[in-house]
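Note that one protein chain of the assembly has been removed; the remaining protein chains are unaltered in position.
Chain IDs A and B follow the sequence of writing; residue 1 opens each chain.
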Amino acid sequence: MNRSASSTTDVVDKQSHPMSDLLRMDRMPHIWCSGCGLGTTLTCFIMAVRESGIDEKKIAVVSGIGCSGRVAGYINLDSFHTTHGRAIPFATGLALANPELRVVVYSGDGDLVAIGGNHFIHAARRNMDILVICVNNFNYGMTGGQAGPTTPVSARATTAPYGNYEYPFNIPYLSIASGATYVARWTALHMRRLKNSIAEALPKKGFRVIEIICPCPTAFARRNRLGTGLDLMKYYHDNSIIKHGADPREADIGMTGKIIVGKFLDIERPTFRDFLVENVWPKIGRK
Amino acid sequence: MAGTTSSRKEVRFTGFGGQGMVVMGYILGRAATVYDGNNATMTQSYGPEARGGASSTQVIVSPEKIFYPYVIECDILVGMSQEGYEKHRHNIKPDGILLIDEDLVVTAPDEKTKRIYKIPATRFAEELGRKIVANIVMLGFFSAFADFVSEESLRKAVRDSVPKGTIDLNLKAFDKGRAYAEQIREGSALSSQG
Partner (left out) sequence: MAEDRRVLTGEHFMSGDHACAEGGLAAGCSFFAGYPITPSTEIAERMSERLPEVGGMFIQMEDELGSMNAILGAAWGGWKSMTCTSGPGFSLMMENLGLGIVLETPTVLVNIQRGGPSTGLPTLPGQADMMQARWGSHGDYEIIALAPNSPQEIFDLTVRAFNLAEEFRTPVLVMSDECVGHMTEKVVIPPKDELEITPRRYTKKKPGEYLPFDFGEDEIPEMVTAGDGYRIHITGLTHDRRGYPVINAEAQDWMVRHLINKILKNKHRIIQLEEINLSDAEVVLVSYGISSRVAHRAMDLAREDGIKAGMLRLITVWPFCDEKIRELAERVKAFVTVEMNMGQVALEVERCACGKAGTYLVPHAGGEVHNPDDIYQVIKEAAK
């Protein structure tokens, strides 16, 4: 399904995909570029879905707009492709109306923490029952490589031709500060660990965030002379430091330097629904 | 503008925020609709002035459908503050009634309204132990002059509209105002106040 994935995993066959029932094969080929990491992340996601044993009918995927937002269109689950930045509030309504559903928001950094940033922090504050998979490729890829909320300082983008002069968000730090209960970061290289992390987070409750550092060879890498998708994978290999429980304040990502990955947080606190059920409903005699 | 039909009655309660002008309007409207089976429209002034400053509530009562929802000319103006009285005193029908709290409102020397009735509503409320029921004292007083709403309905609506633990106190306040009005009507010493 995805060329960069096929070089790093043995589950992909050139003719058919062993988990094609979880993909909308009638929508292939997908629109993602050669060397893009999104296909890899999607492979990890569907492997995790299968591995989790959760009734697939009861998993819904909500996306916003952008390259990552197209995941909703390829996955063969109930899937909603909403407007730019609004996947989380749409997912909020879906999750509250139908508590049987496991609701996953699968979208990009620009969608989730720029235009959708307010929704992101408030859903985290409420501890809404949503698993957010945030694919971070450091720029707006679909529209040709504009600077975004995660673009490292000094990186070039079509809207930062002299180099980016804004500080980027550190997504694990933002998530934890806002109230998320499960926070992890992996790169598209860490397929097994990423899949395990998704499978671990999927059945949990509360607001969970998994950030995936992802190569964008067409826009971000080309403009910053970072090479091909494979070169970026090599970069992740050489520069990722797996450090569970790391201080998220140390997890900034620059144009050079190390990328701290791993599980930053895994705690429990009452979710929006828990709070209602335990504290509000008894007051009005509701069970 | 042409006058309103006689079956349509227009009331304005005016005072300052916190005196319960809106509650008075609500009780009248509820009595007129839910218990008397008439129609009523209550509107109130909103905005910063509704939080401490002047407060005014209008109620239209009619056995017929009410279209225009606001006071055109008052049948009864209830004044519980000088400011409210002065703002609205020129908007009373020639045969309209002015009801005031005599400790809070001094009528103007050129006041044209003939039918003026005064009650120390706030003082009575203080005597009952709670200044906050002054509006209900006034409502009891009002009930004696408002022939378009039944006293019994007003009492029922008072019951529905005040905090549970204060029903008796509020009904007592209502009765106090009502009794005082009847005293005036019977031509007692206070009848010359008009």
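Convention: a contact is a pair of C-beta atoms (placed from the backbone, for glycine too) under 8 Å apart; a residue touches a chain by one contact, two chains touch by 3 or more.
Everything numeric here is computed off the predicted structure, so don't read it as measured data.
Counted over the whole complex, the shown chains touched by the missing one are A, B. Shown as candidates are A:66, A:89 or A:262; the residue that touches the absent chain is A:89. Note that of B:26, B:85 or B:124, the residue touching the chain absent from this view is B:26. Along chain A, the points of touch with the absent chain fall at residues 24, 26-27, 57-58, 60, 62, 72-73, 76-83, 85-86, 88-98, 100-101, 118-119, 122, 272, 276, 280-281, 284-287. In the full complex, chain B makes contact with the omitted chain through residues 1-2, 25-26, 29-30, 33-34, 39-44, 46-47, 66-70, 157.
Convention: only the chains that are shown with their structure count from here on.
Chain A and chain B have CA centres that are 63 Å apart.
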